[in-house]
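Left out: one protein chain. Kept in place: all the others.
Then we have chain A:
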């Protein structure tokens, strides 16, 4: 590595050293890639291979598991748990939509209107990360507690009538309903939506707003025709960063939901840690991964953001 910094110009007259130096230079990127590749190999690729092999094993904990290429597990797992898959996608999708609705105005405000409050607001957006995910979710348990002020207020304004008509709550309870799980997911993943949105909004040249106004666009049209299209990279990466982890999340469903609101993450967790059916758990993980991958690639294609990432 040290020889790389030798000035190539001095070596220029003689030919062989030039060759050597340029070879070293060409190898630099690979040296830089090495730590990351090793890390991913050990902590991503190897576990994936291990999981893949687990998913086609049969046996029991007492007798030990053996690879028998039993692909049947996938069918059985999907057949048994497809409601949880659907629920996961539905909850994660709803939470992502809510994150977008809540996060976009906030990101817009921080990017264009906050002035000297901008940095403070950004710190506040990520402030929840300073406490543990678990503690925050447990706090929501208290907030949404039966007969608590929040539930009482929601009941008083008739909000719970609407949500129970939608099937998201039951009676005058919020805790242990789909609404509670979606609220928890929305809250926990909101910063992952706001930050990419802010980044792409902040990059927009405000003179484009002036130019659009100058060309007869009303403020609403400026947003529809200029601001929103230019923020698409942020919208796409924000929704992905929210939807992907939310669809595999189990903490919110476990703490804020009930057995009727189980998401696929909870199923995988209990297959692994309680039922100890490793092949089923591994198969479920791969099915979830496949579903998310397919949905995401369709989404990126539809959203058509060439300069994303």
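Quick notes on this structure:
Operating definition for what follows: a residue touches a chain if its C-beta (ideal position, glycine included) is under 8 Å from a C-beta of that chain, and two chains touch if they have at least 3 such contacts; residues count from 1.
In the analysis below, contacts and distances are computed from a predicted model.
One chain of the complex is hidden; its UniProt record names it "Spermidine/putrescine import ATP-binding protein PotA", one of "Spermidine/putrescine import ATP-binding protein PotA", "Cytochrome (Ubi)quinol oxidase subunit III", "Ferredoxin reductase" or "Heme exporter protein B". From the options A:212, A:253, A:267 or A:292, the residue with contact to the unseen chain in the full assembly is A:212.
Touching the chain that is not shown, out of A:56, A:89, A:182 or A:226: A:226 (per the contact rule at the top). Where chain A meets the omitted chain, the residues involved are 205, 207-208, 210-218, 221, 225-226, 229-230.
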